[in-house]
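See below for the structure under consideration.
Only one protein chain is missing from this complex, and each of the others stays in its spot.
Let's turn to subunit A:
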């Protein structure tokens, strides 16, 4: 049997077939070989996947807590107004809560939308424009929200 190096079928270990090697050995499609470049593209997609799950767990507490306070307790939505916001943002605890919730929810949502765009926009140009719009809106919203939390002035008038 000849060992043909141009075929995808590698040489069978120990040579030839037997009961333990009844079929030719086929190399795994993404196996690292000597020819694989040392620097591959990195692990961005894996990091993004992990971020969705980690941020999701934290958001359960932050978002459901936020809904409970704003829509359920103490008369629900009826109590909300400038005075209520001023009362809550007087405390660094709620400032940090809202800041963390803003950043995590925006990044989580933006990454989710990136996936959705990748799934449905079939033309490269469409994807480029939609993602450009998405990233612009995301950066704008995060910066605006952060600015509002840090510069809030209860005595504005």
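Note that contacts are C-beta pairs under 8 Å (C-beta built on N, C-alpha and C of every residue); 3 or more make two chains touch, one makes a residue touch a chain; residues count from 1.
Please note the rule applied: contacts and distances are computed from a predicted model.
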{"item": "Missing subunit (named according to UniProt) among the choices \"Ubiquinol oxidase subunit II, cyanide insensitive\", \"Succinate dehydrogenase cytochrome b-556 subunit\", \"Peptide/nickel transport system ATP-binding protein\" or \"Tryptophan synthase alpha chain\"", "value": "\"Succinate dehydrogenase cytochrome b-556 subunit\""}
{"item": "Options A:28, A:57 or A:124, residue touching the unrepresented chain", "value": "A:57"}
{"item": "Where the missing chain touches subunit A, by residue", "value": "53, 56-57, 59-60, 63-64, 67, 71-72, 75-78, 80-83, 85, 102, 105-106, 109-110, 112-113, 116, 119-120, 122, 137, 141, 144-145, 147-148, 151-153, 156-157"}
